[in-house]
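The other protein chains are all here in position, but one chain of the complex has been omitted.
Naming follows writing order (A, B and C), and every chain is counted from residue 1.
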Amino acid sequence: MQSQLPFSPEQASNFAPHVDDLMLFITLICLFFAVAVTAAIIIFFFKYHRKSPNEVGVPIHGDSRLEAAWMIVPLILAMGMFGWGAVVYVDYRHAPPDALDIYVIGKQWMWKAQQPNGLREINELHVPAGRDVRLILASEDVIHDFFVPAFRVKMDVVPGHYNTMWFRPTKPGRYHFFCSQYCGTNHAIMGGWVTVMEPADYAAWLSGSSGAEANPVVAGEKLFAEKACVTCHVPNGTGRAPSLNGVFGAKVLLADGSTVVADEAYIQESILQPNAKIVAGYQPLMPTFQGQLTEEQILALIAYIKSLQSQPVPATGSGIAPTTEKR
Amino acid sequence: MPHEDYLNARYGIRSWLLTTDHKRIALLWLGSVTVFFFIGGLFATMIRIHLLTPTGYLVTPETYNKLFTMHGVAMIFFFLIPSIPAVLGNFLIPLMIGAKDLAFPKLNLLSWYIYMIGGCFVLYSFATGGLDTGWTFYTPLSSIYSNSAVTPAVIGIFINGFSSILTGLNFIVTIHTMRAPGMTWFRLPLFVWAHYATSMIMILGTPVIAITLLLVGLERMFHLGFFNPALGGDPILFQHLFWFYSHPAVYIMILPAMGVISEIIPTFARKPIFGYSFIAGSSIAIAVIGFLVWAHHMFVTGESVYAALTFSFLSYLVAIPSAVKVFNWTSTLYKGSISWDTPMIYAFGFIGLFLIGGLTGLFLACLGLDIHIHDTYFVVAHFHYIMVGGAVMGYVGGLHFWWPKITGRLYPEALARTAAITLFVGFNLTFFPQFILGYLGMPRRYHTYPPEFQVLNVLSTAGASILALGYLLPMLYLTWSMRYGKVAGQNPWPATGLEWKTDSPPPTENFDVTPEVTWEPYDFKNRPDLGLAAGAPSLAPAHGDD
Amino acid sequence: MHRTGELYGQFETLEQQKETAALGMWVFLVTEVLFFGGMFLTYTINRRAFGTAFGICSNTLDIKLGAGNTVVLILSSLTMAMAVWSAQVGKKKLASIFLIATLGLGTVFLGVKAIEYKQKFDHHLIPGRSFDMKYHPAHPMPGDDLEELDKEKQEVDKAFAVDPDINAHGQLYFSLYFGMTGLHALHMIIGAGLLLWLIKASFAGRFTPQYNTPVEVVGLYWHFVDIVWIYLFPLLYLIDRHR
Partner (left out) sequence: MSEHIVSPKIYLVIFASLMLGTGITVWAAFQDFGKFNIVIALVIATIKATLVVLYFMHARYSPRRTQMVIVCSVFWLAIMLALTLTDYDTRSPRETRLAPSAISQLLRA
């Protein structure tokens, strides 16, 4: 078994031990040179410190054998690093033929994944442990990058290209994934979680028996991302539309100065006729979703927004009427 | 008796803005790159303060993205690339080779004006909407999706490219045709060799970034599709073109700094540099091999496996000439007569930081490791070690070393040493934690980050505040010394170069009579004029630890 | 730096000054090679990917105008070389005549280029929203060879059937066509400005067998612009003529 390097993320894929070993190998070589050179400098620094103002050093012009040695030895070591790195990389770039194919699509600023059976996920990715998984990556707009530190792998998601990456998760758990190629405003929040499940759990989850799909809050959260609500209704209040954290049940200040209590009816109206009531300080930008959502989906969205009641309300950008203006 | 030098030969604003004297032009550059350094530094300060807390402390995501983009653009294109060549190189190359001026003095002035025009475009872009594409301008984000002022910025950088080209052209031609009698190629100071190599990159690389950014600008203005996949173009092609210049551009920054260090070390160890021809040759080798490695920035873009192997292999080759330099500098210290003057402290700092920066390059060139650390803070730390730890340490060290020649005055030694050590400590505190952050998986260009990364970010910000102090100090005492510093004399250290054979500050025509070079470089033994021979009266003023 | 006669202050001898100027121009031309090189690379990558579209679009260019322009430009290189020779051997009048001839030929080249651009504009082949490869075959202009046009129409229709993105790829071709020839034309215009300056100096009798560096250096530049065209002509006009 591999022991964990200090200062490294958890090891959860087949590549993680290899990458960490490489890291250790190169670090040790570099440490040797760094320490040797630094030690030499410090020793010379004190040992040959100028003793009298007119002192001159011993004129030594060079030594070709020494030069040859310190070209050849580092070259050999460098070739070692190159070779080992190449082995890992070539393995990484050639997915095993029977790998499980999952499509991952990046767009500003969310990730959509599609499981082999067509099940879709937003900013989540479920994969079975012990199985080779190949991600087929595509972008709808700019270049993104799918990066899972615990797996030690990443690959750019380039518009106009299909890139692929693969890994074999080794340890069930939940791991961060990030967008690692700068892609615009919300690059930093374009991430999510990879859930590695035991194969049996994964199979059950795929067939829907985990109940995740039946839960309206979860379904609503998915819709909220899928319909790109989240791109404007940014939770921290920096988006083009108000944050919805804590809005449900609160009084909302409207553009015409009046207030309204955010109940189910108000939310439904806001989804279907967004321009009916505009929150103070915001532009009427939201498109209508009339005819694009089933009743069930609207209910799911409302359930999700209700669930945000307990989330922290940002200082600005929430649309909630200040309490002092209640009277 | 008032002594006439290049500073007091003529007076008035016109005598500066229309000068063709390379020394005055160097001072114009000094002023303007310093302005851009502090603009870039201001952005950096705001970035570090913002990252104190995981959710971001100071600014909105849009603003944060603009801050790091503008930090990069200001620092790379308008500070680092011109800094040492245009300031120190401009001032010193004619002096070092015994020429009256550069080969094309008017082009030299034009180069500064082009820089200023380019700079104005970029500042206009900063002021009117900012720039949020990252300094790398990756398409299609920069060509279609960004709503910021990309067009003026790319025009500014396009224009600025010609400034770089003209400077490089001037240096190459000057070094070929303007050397004084006896100044053979292998008697050239290593600073000049380094600038020759740098100029090669400027000449061969800069036009490519110019045309590339021009295409991006055209794409934005006229909806063309060179790099836009929706119109059949290819964003990967942009990256090839961009890095064809922008990787060698790193060597534009570091090679001149290596040249500075190669001057400082023999001077303060008072012995010939170890392996002169190897250091000279390694500069050229870096310039040439540096052009063969660019796609190591693209290992995870889906470039072909074969290309990745080729570029990784070539990237390891470029490590060798860099290693040769470090080993030779270290060996030069052996049996030297080492003084602890400020430039030497900077030289030691440079070697230490460049060592870490260079060695971590080996991690990134390693294909298997790059799939994990690419585009994380590991990269950020790595290139700051090279560009700030290396290039800026070299620049500030060089400024100290030649300050007596430029201004005729000495800086306050004790204060200067303190500043050098502050810089070294502050720098390491700022950027070393970022290596760890990177390996832990924190991607770069994040305005908000998971809470587990906070401790290291706070450490980095704390270090940055020390670093900022380290930059402000020299700015203040160097300015102070211009008026109040001790008068330096011709050759205060003493050093062996031709530039120290003329007055400080030098007269407008550099030398009263064209000098003839009869000695080998960095030779202290056979130079009675340095006043170091046993028993000879010392011409060098006592330079105590005041 | 003060100047003594034709010798600038930073130099020791006229010889050194002349060599320096020539080397400076050569180094500048290296930069130019890489500058155009970026475009040639973009061209190469796209032509390899979209050969069909590039072939069809290339065939819409007027080969007579293109070949004629090649002859004009090479002829102007000859007159430029003769101008350098005249200056070197001290035939001041002849030098002026050759310089004027060079400028004239350069202007003819630019005029022909303008005619070609206008034609593309009329045919809706300027990259942008109105770009349409089907437009010209469907809307013949006066003086068009209808038979040729019919062939073009069939070719375009066939290409559209195979590749629905042919219009996008065609736009890439024309972006590159206008980019490369436009950049080349810009260099011609700069060259024409330099020639005007030379002609003025030449009339003032400034060029002698001892001092003719400006003529020689501008000559280098002019020949370089000619070389760029020597490559542009087959790469843009002659992609797919044999079909």
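Note that in this section contacts are C-beta pairs under 8 Å (C-beta built on N, C-alpha and C of every residue); 3 or more make two chains touch, one makes a residue touch a chain.
Remember, predicted model here, so these are calculated numbers, not experimental data.
Engineer: Out of B:Leu231, B:Met258, B:Ile406 or B:Leu478, which residue would touch the omitted chain in the full complex?
Structural biologist: Of the listed residues, the one touching the omitted chain is B:Leu231.
Engineer: May I ask which residue of C:Leu7, C:Leu75 or C:Ile126 touches the chain that does not appear here?
Structural biologist: The one listed residue touching the chain not shown is C:Leu75.
Engineer: Consider the whole complex, including the chain that is not shown, and state which of C:Leu7, C:Ala49 or C:Ala192 touches that chain.
Structural biologist: C:Ala49
Engineer: Which one touches the absent chain: C:Val30, C:Val108 or C:Ala201?
Structural biologist: The missing chain is touched by C:Val30.
Engineer: Which positions on subunit C touch the chain that was left off?
Structural biologist: 15, 18-19, 22-23, 26-27, 29-30, 33-34, 37-38, 40-41, 44-45, 48-49, 63, 67, 70-71, 74-75, 77-78, 80-82, 85, 88-89, 163-165, 168, 216, 219-220, 223-224, 226-227, 230-231, 233-235, 237-239, 241-243
Engineer: Residues of subunit B in contact with the chain that isn't shown?
Structural biologist: Missing-chain contacts on subunit B: residues 176, 200, 204, 208, 229-232, 234, 236-237, 240, 244, 291-292, 294-295, 298, 302-307, 310-311.
One rule holds in what follows: only the chains that are shown with their structure count from here on.
Engineer: What chains do subunit A and subunit B have as common neighbours?
Structural biologist: none
Engineer: Using the average of all C-alpha atoms in each chain as its centre, how far is it in Å between subunit A and subunit B?
Structural biologist: Chain centres of subunit A and subunit B, defined by C-alpha means, are spaced 34 Å apart.
Engineer: Return the distance between the CA-based centres of subunit A and subunit C, expressed in whole Å.
Structural biologist: That gives a centre separation of 49 Å.
Engineer: Measuring centre to centre with CA averages, how many angstrom lie between subunit B and subunit C?
Structural biologist: 37
Engineer: What positions in subunit A touch 2 or more of the other chains?
Structural biologist: In subunit A, nothing touches at least two other chains.
Engineer: For subunit B, write out the residues touching at least two other chains, lowest number first.
Structural biologist: 230, 233-234 - these are the residues of subunit B that touch more than one other chain.
Engineer: Going by the contact rule set out above, which residues of subunit A touch subunit B in the complex?
Structural biologist: For subunit A paired with subunit B, touching residues are 7-9, 15, 18-19, 22-23, 26-27, 29-30, 33-34, 37-38, 40-41, 44-45, 48-51, 53-63, 66-67, 70-71, 74-75, 78-79, 81-82, 84-90, 92-94, 108, 141-143, 145, 147, 149-150, 152-156, 158-161, 163, 176, 178-189, 236, 238.
Engineer: In the complex formed with subunit A, which residues of subunit B make contact?
Structural biologist: Where subunit B meets subunit A, its residues are 55, 60-62, 65, 132, 134, 136, 138, 140-141, 145-146, 229-230, 233-236, 269-272, 274-278, 299-302, 305, 308-309, 312-313, 316-317, 319-320, 323-324, 326-328, 330-331, 333-340, 348, 351-352, 355-356, 359-360, 362-363, 365-372, 374-376, 436, 439-441, 443-450, 523-525, 531-534, 536, 538, 540, 542.
Engineer: Report the residues of subunit C in contact with subunit B in the complex, numbered from low to high.
Structural biologist: Interface residues on the subunit C side: 1, 9-12, 16, 19-20, 23-24, 27-28, 30-32, 34-39, 41-42, 45-46, 49-50, 127-129, 165, 168-169, 171-172, 175-176, 179.
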